[in-house]
Structure formats: structure tokens, C-alpha cells
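As you look at this complex, bear in mind that one protein chain is not there, while each of the others sits in place.
Right after this comes chain A.
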Amino acid sequence: MVCCALLAGLLGLLGWPLRRWRLRPSPLAWRPHAAAPAPDPRFSASARLASFRFAWAGLRWLVRNEPNARLHLIAAGLVLAAGAVLHVSLADWRWLILATALVFAAEGLNSAIERLCDHLHPKRHPAIGTVKDVAAGAVLVCATAAALIGAVTLLPYLHTTMPMCGSATR
């Protein structure tokens, strides 16, 4: 309790100025029989910020529930770490970022399509199978392209830093 008291105190102090800028109502205000409020069509900064929250929740769900997403995340981490260690140029960083984001986004869309299909039609059906296969194929294309981008981008750097290929420089 004491460590969380310290943490809470810290968070409370940091959050105290923002107490009036609550992005969502307190959970304690939830009432089971109250109707959900109609969405406000006007632009609202808090609504835009809330949409980030939904997106973040989707990403968390993806990592928790899809093993492939976790694999992609690990691979992306390794690639980005390699880029940092090898001091790749800014131009090459663009390619690496694009490649890792492309694969992750494709995996997210594939998972969304799969879950939607399972929810709408839980039983096997050739058409549903085709939809899922095409989506998986799209992920495969993106993953293959990302792997090639990574290889083409990083191999030259590895070639210049591997001891057997010449003197190592920092």
C-alpha cells in the first residue's frame, strides 16, 4: 500500500491540474438503466482524444489475443534495434518504419476481418473461407515485402561492420 500511495501521490500531483479536463465520465457515474448519450456530431477535441483511446485499446487487444501480432511486434523490435545499433541513415529509417508499420497494420486488418467473419458466420462456409484466405494472403505479401525491405536496407550496413569483412568502425 505504501508504494502505491507514493505512486498515487505522484500521479495525483501531476494530474491535479488536469482534474477538470476529464476525457471521459467517472465510472462511478455509470447507471445500468441510463440510455447511452447520442454522439455529438460537432468537432470535439475530447472526442478525438477518445478515439485515440479506442485505437490504443484495439492495439492492446491485438497483441494480447493474436500470436502472429506478437511475433510481428518482436520482429519489429529486433529490426528497429538493429537499425539503432547499425546507425542507419534517415532515408533508410523511413523504409524500416514503413515496413514494420505495414506488417502490423496488415495483421490488424486481417484479425479484424477474421473476427468479424467468425461473429457473423460462426460455422464453416466456402465464401467465408475465401475471405479469410485472401486477407491472410495480403498479410503474407506485406510480411514478405517487409522482410525484403529489411534485408535490402540492413545487409549493406552489416556487411560494412562485420569483422570478417573489414575493420569495425564506431
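What we mean here is this: a residue touches a chain if its C-beta (ideal position, glycine included) is under 8 Å from a C-beta of that chain, and two chains touch if they have at least 3 such contacts; residues count from 1.
The rule is short, and it goes like this: contacts and distances are computed from a predicted model.
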Choices "Teichoic acid D-alanyltransferase", "Linalool dehydratase/isomerase domain-containing protein", "ABC transporter permease" or "Integral membrane protein" - which one is the UniProt name of the chain not shown: "Linalool dehydratase/isomerase domain-containing protein"
Residue ranges of chain A at the interface with the undisplayed chain: 1-9, 11-13, 15-16, 19, 26-34
